[in-house]
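Pasting in a structure now, in structure tokens, and then I'll have a few things to ask.
Omission of a single protein chain aside, the complex is shown with its protein chains in their original locations.
Our next item is subunit A:
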Amino acid sequence: MAPSSKDRREQAKAAADALRAKQAKAAQRQRTIAIVSLVVGIVVVVSLVLVILNNGTSAAPAAQVTPTVATGHGGIVFDRSGLVTPPDGAGAAAPGASPSSGVTLGPAGLTSDWPQNGDFAGNPVVVSVYFDPMCPYCGHFEQQSGKLLDQLRASGEIVIDSHPLSFLDRSSAGTNYSTRVANAAWTLAEKAPDAYFGFLEGVFADGVQPQEGTAGLTDDQIAQIALSAGAPKDVVDTFTDGTYTWWVAQATDIASQDLGSIATPDVMLNGVSISKTVDIYDPTALKAAIDAAAKG
């Protein structure tokens, strides 16, 4: 039986509907492709901009050199007789170790690691000092309590676990003052440790430490302070190589993991921060806290 004209009409209408639906689908697909490519394009461009921005502003690390004197927590340890190189397994520079390997989060984690668990003659208190060369209160702390710490270390009552950091790099008008001084400090610790504390005293001295937000001391001025502290010229001349620039960023990152929020100066006794409970700028109060930690 031949299809009726009504059937034919309906078939044609169905075919037309199907074609329209197909076209609409294709248009929708094209629109989706356009949107997805636009969004992906934006993501790619933004990622590139991010990478470029970061390489442009951060101090360009020369090489990834981990100092042999660095502890796993990014500190430099001195006892009464001077620098103490971390024993096997306690240093950051252990072969094959990543800089932050073995680092545990939070102050409690510090007590189970060297130097807090170290075997020092006379069972001294481990005094960890976290500081940034640009931080005004770090200068204040050095001026007020630096002498006391020197004396207590010389008498064997404490060992110092020193942490030069660079998180205030943005506060030096683009010169990365914190990184430059911290790199110098790590260089001294590695090559001329006897000049280390004299150098810190010099850069934190009243009238020498720069104001936050200024360009800070020049490389020449930093070198002069190190020379005055007794560092050999051939060591001082390597400051501008930035040998430990990369490491300073790593040590700062490790400190941020250990401390949560970095508030310098941060002073720890045997791995426990006292900065919020003790007036660390008052040598008498600081001495009392150290004595208490020694008994405990």
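The definition used in the following text is that a contact is a pair of C-beta atoms (placed from the backbone, for glycine too) under 8 Å apart; a residue touches a chain by one contact, two chains touch by 3 or more; residues count from 1.
As a convention for this text, contacts and distances are computed from a predicted model.
Between the listed names "ABC transporter permease", "TonB family protein", "MoaD/ThiS family protein" or "MauE/DoxX family redox-associated membrane protein", the UniProt record for the complex's undisplayed chain reads "MauE/DoxX family redox-associated membrane protein". Contact with the omitted chain, checked across A:A34, A:A63, A:A154 or A:A288, is made by A:A34. Checked against the hidden chain, the listed residues A:A18, A:V43, A:A121 or A:A154 yield one contact partner: A:V43. With the whole complex as reference, residues 31, 34-35, 38-39, 42-43, 46-47, 49-50, 53-54, 57-58, 105, 167, 169-170, 249, 252-253, 256-257, 260-263 of subunit A touch the missing chain.
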